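I'd like to ask you about the structure that follows.
Only one protein chain is missing; all other protein chains are in place.
Moving on, here comes chain A:
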Amino acid sequence: MMMIPRIAALSLLAFSLLSPQAQAQETGSLVVYNAQHENLAREWAQKFTAETGIRITMRQGADLEMANQILSEGEASPADVFLTENSPGMVLVDKAGLFEPLAKDTLANVPDTFRPSSGNWIGIAARSTVFAYDKTKLTEADLPKSVMDLADPAWNNRWAASAGGADFQAIVGAILALKGEEQTKSWLEAMKEGAKPYRGNSAAMKGVNIGEVEGALIYHYYYFGDQARTGENSGNVALHYFRNEDPGAFVSISGAGTLASSKNKAQAERFVQWITSKAGQAVLREGKSFEYPVGSQEAANPALVPLADLQAPKLDPDKLDSQKVTDMMTDAGLL
């Protein structure tokens, strides 16, 4: 007979445990759609909150998932700021006209090679494509000279990639922009035949480490991150940089933008400005992300090959066509 009060009390207790989240979405706080690595974004958010008192609520997702989500939400999007790992997600939202242009002094934090000419979003970090290989099996002479060489049947069943990920799709975007549709199509078809699929770059690197494949097309920081932790998944791995402005030397730009539909535009701008400032970029140098800072004032982690030495191809981030890439990969049977 005490059931109703007890159930009511229990339900109240249950929902009161959920309420701190609800409070975080009041004014003076920001909702960030984060497709960057959770650890990195959380470090940014914590330091920003400590400095400004502006609280941040994060939603975690993948680049193109969240970009398309923002498109679906349109004006009603609860997001104030959008952070990605790669630029195609940014371009998608930008083309839909959903970004608020950034202020001049925010843009001035980052050289123009790391942001689009529109000024609607900005680069916050960079990552280089690498061929992570099994150093117990391959010598430098055995390595592919260009990423296009991986289409050679000689490489069949010897290399890996995480086709489902936004990272890899950005790399394909670079191939498409630099080599055109015909070559990209045949490269993807060769990949369907010859590459072993993994889910996630970390998993692909782990596949190299335990000898399942000889190499994997991933980004550089997975290796450095694992080395900094236990090294358990990268002990046999070495990195090969393609250089020579090869599509395989593609440097991908992580982006940030503020949404036109945001009701907290000033705070949103402030967060983006802070990430690209010296304090925000220092997180990249000192933390465990091992991504390259792109801010004008900050050097990279000394463990990394300097960004300037990577001979990356020059590419306008607006030229990476994510929709075309997913369509072509779907047609090739990779998705």
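Criterion: a residue touches a chain if its C-beta (ideal position, glycine included) is under 8 Å from a C-beta of that chain, and two chains touch if they have at least 3 such contacts; residues count from 1.
Rule of thumb we're sticking to: contacts and distances are computed from a predicted model.
This figure omits one chain of the complex; the name its UniProt record holds, of "Nitrite reductase (NADH) small subunit", "Ion-translocating oxidoreductase complex subunit C", "Iron ABC transporter permease" or "ABC transmembrane type-1 domain-containing protein", is "Iron ABC transporter permease". Of the listed residues A:78, A:194 or A:313, the one in contact with the hidden chain in the full complex is A:78.
Listed residues A:101, A:119, A:164 or A:313: the one in touch with the omitted chain is A:164.
The omitted chain makes contact with just one of the residues A:68, A:254 or A:281: A:68. Residues of chain A that touch the chain left out of view are 1, 3-4, 7, 10-11, 13-18, 20-21, 24-25, 31, 37-39, 57-62, 64-66, 68-69, 71-73, 76, 78, 164-166, 169, 197-200, 202-203, 206, 210-212, 225-226, 229-230, 233, 326, 330, 333-335.
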